[in-house]
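Removed: one protein chain of the complex. Kept in place: all other protein chains.
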Amino acid sequence: MASVSRMTRFAVIAASVAVVAAACGGSKSDDKKDASGGSGGALTGRGPITLATGKDTSGNLQNLVNTWNQQHPKEQARIIELPEDADAQRQQMVQNAQTKSNAYSVLNLDVVNTAEFAANRWIAQLPKDQFDLSKFLPAAVKTGEYRNNLYAAPWKTDSGLLYYRKDQLDKAGIKEPPKTWAEMQQDCSKIKGFNCYAGQFEKYEGLTVNFSEAVNSAGGQVVDDSGKPNVNTPQAKQGLDFLVNGFKSGMIPKEAISFKEEESRRAFEKGNLLFYRQWPYAYALSNKKGDSKVVDKFAVAPLPGLNGPGAPTLGGHNLAISQFAPNKATALDFIKYLTSEQTERANLIASSEAPTLASLYDDPELQKKFPYLPTLKASLLNAKPRPQVVRYNDVTTAIEEAAYSALTGKSTTDQALADLQNKLGQLITP
Amino acid sequence: MTTTTAEPGTVAPVKQKKKSDVQGSGRLAAILLSPTFLVLALVVGYPLIDALRESLYQKNQGLDANGFVVSGDKFVGLKNYTDILTGANSHAFWNAFYNTTFFTVVGVIIETILGVAMALIMHQAFRGRGFVRASILVPWAIPTAVSALLWRWVFQADGVANAIIGHQILWTTEGFHAKVAVLIADTWKTAPFVGLLVLAGLQLIPAEVYEAAKVDGAGTWYTFRKITLPLIKPVLLVAVLFRLLDVLRFFDLPFVLIGAHKDSVNTLSMLAYDEANNLRYGPAAAYATILFVYVALVAYAFVKLLGADIIGDARARKKSTPSKRAKKGSRTIREATA
Partner (left out) sequence: MTAISTAKSGPPRRRSFSAGRALSYLGMIVVALYCLAPFYWMVVSAFRRPEDQFDNSPIPSPISIKNFTAVFKHDVGFQRALLNSVIVAGVTTALTLVVGTFTAYALARLDFRFKNMVLGIIVATSMFPTISLIVPLLHLFTNIKWINSYQSMIIPNLSFVLPLAVWNLNAFFRQMPFELEYAAMVDGCTRGQAFRKIIVPLAAPGVFTTAIIAFIAAWNEFMIALSMVNKKEMQTATVSISKFTGAYGFDQPFGTQMAAGVLVTVPLVIVVLILQRRIIAGLTAGGVK
């Protein structure tokens, strides 16, 4: 019996030693592998790969992958579905990188995360010469770049549009959708019984999008062209004031502070909202008979600004290759396949997600199916990316914090912007 | 312990086991305990030690000339801790500390009262009790992720909560109402947990105790306070203790229901999560460690103040009805071994 107890004790000790050893082993590997990352090592290796992506809503992605698999029986691709939530997607990708796991080969990466993933050497540099980048929308290409090197191929893009009630504007004799905020407010004063404007003002990524749009549309900048924060300016103040005063005066309904995309779409479809800022996805939905009270009663236009057309914020997803994936050559081919004109076209038709190839916007056949394409292209050519910074998560949190406290009256516009400038200064390393 | 007052005719507890048993018991105990310790060492012990180590380091956040993050950690001693407690962002910590404590105190009190009430109801014999039992257990059986979504739906601007009260409260915005929403959703979900544990405890009380009390003419409230409560105390304390541990580490409900970065509901776990999410593993580990220490202190105080009979040595315990049970017991044994 005595030996049993000694053995158990030994087993416990042995196990804990093994555990501690594993801990040390784990952290050591952090340091040694990094050397290979970064400056565009060759993308080699062929074989099976995976695509880590938030689930695609159309179901078309699986078809695209099936087609690829038929053509490349020895380099099969498998979809790894990540949670629906965007933050959770990033978290899973970061965890994958933290453990240097080879589970993910191709990452379907949100445009805001390129810098972070590139700077941490989690994704491999892509050879620019193997993509015909001139065919893509320039703004979309920029979102895949970090320090002028390409890290992610533009795949899907997105931009805010102004949705407006065409029927009401027509009734009031207003011919054109507003180009400036003042015009929009004028239009609202002519049409009674409606809430004027809404966007997405809940404290989440959407608020950063809306805040950046307001600032950019007033001629301001969150981060200037050299990458320095520049948000404590009169222009930025005018932009933020547009939203703050909108809430104060009732131009923006007060429940809009809890709006995300879907809540604002619902408010619009209930029929008592005249204008609102939204992504293109809502176009088809709001025109679907059923709950929507605005079928065939609305149209889209570029966002208005302070002194002319506004500057929408760019959204979308790019395709990147995980640094820790074995079959990088296959992964590169797979990305080329997904961003080819044929695939993007098929995907637009199936999923109505905005493509990154400029030519598709001018295709008459597609324009017939998606009447908003010309407006969207105009918007996209004018669109501004969110700050392309390594610590994007911290930056967007700081922006949300500042914008939310100004919108809810917790701080003045001046104070919020001064605080934000200060905060961004600490977060953005030049 | 006050249980001795419970029942007339209680005999002092029967004393202990034979001393000669101790040697063998120690060995047996080691064998019986080792699987638990093995699992806990692997899954919790290792990450905990790892976190302690990590909390003394900071990851480099600087970029090199080519824009790459400079790799490697540097040892910073207790800087992560002092930054959290007294640094520029200490208000975030103290705010989260307050929220965590608030949710714990208010939430656990409500859950305990509701849970005991539920257990007493489930314990009664009446028609339709199967239905009531089932309904009480429903909230707890729903996965947290799903119930958080459900409550978010209920509490949205044009949701059913506002429709019922006929007044628009923007529940998910900053303010006290956000705390209320979280508390409603949390107590709804977890009171059944307390209820279930207490119900099991109630099963241990022999019916004779109540009969005796009835003969003595004790009222319902008196019976509850002087008999039921002391007898379910050990189980109730375990239930409350583990609720305390859970609420102090509160994370997913406020996160899904109200959202990240809202001062009104930010908890210590959410701060730890946020730091890790932003790749600041050192501060994240420091937050986790501080939370760990806080939870440990609360649990220690709780057990010291109230829980002598769950942790205290078996010898010290006093039972209200051992003699009766012993009599019944020997009868049972004769049956069982016959």
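Should a chain be cited, it is by its letter among A and B, assigned in written order, with residues numbered from 1 in that chain.
As a convention for this text, a residue touches a chain if its C-beta (ideal position, glycine included) is under 8 Å from a C-beta of that chain, and two chains touch if they have at least 3 such contacts.
Keep in mind it's a predicted model, so treat the numbers as computed, not measured.
**Student:** Consider the whole complex, including the chain that is not shown, and state which of B:Leu28, B:Val76 or B:Leu306 touches that chain.
**Tutor:** B:Leu28
**Student:** Over the whole complex, note the residues of chain A touching the chain we left out.
**Tutor:** Against the missing chain, chain A presents residues 19, 22-23, 25-26, 52, 54-57, 59, 62, 80-85, 88, 92, 95, 98-101, 103-104, 260-262, 265-266, 279, 281, 284-285, 288, 290-291, 352-353.
**Student:** Spell out, residue by residue, where the missing chain touches chain B.
**Tutor:** 14, 17, 21-22, 25-26, 28-30, 32-33, 35-37, 39-40, 42-48, 50-51, 117-118, 121, 123-126, 130-147, 149-151, 153-154, 158-160, 163, 188, 192-193, 196-197, 199-208, 210-211, 220, 234-235, 237-238, 241-242, 245, 248-249, 251-252, 268-269, 272-273, 276, 281, 284-285, 288, 291-292, 295-296, 299, 309-314, 317, 319, 321-322, 325-326, 328-337
To be clear about the criterion, only the chains that are shown with their structure count from here on.
**Student:** Could you grab the centroid distance between chain A and chain B? Build each centroid from C-alpha atoms only and quote it in angstrom.
**Tutor:** Roughly 39 Å, centre to centre.
**Student:** Which residues of chain B touch chain A once you look at their complex with the stated criterion?
**Tutor:** Result: residues 26-27, 30-31, 34, 37-38, 41-42, 45-46, 49-50, 53, 61-63, 66-69, 71-72, 156-158, 168, 170, 172-174, 259-262, 277-279 of chain B touch chain A.
**Student:** Help me check something: in the complex, which residues belonging to chain A touch chain B?
**Tutor:** Checking each residue of chain A against chain B gives 1-2, 4-5, 8-9, 11-12, 15-16, 19-20, 22-23, 30-31, 34, 37-39, 87, 91, 94, 118-121, 146-147, 202-204, 254-255, 257-259, 263, 266, 390-391, 393-394, 397, 400-401, 404, 408, 410, 429.
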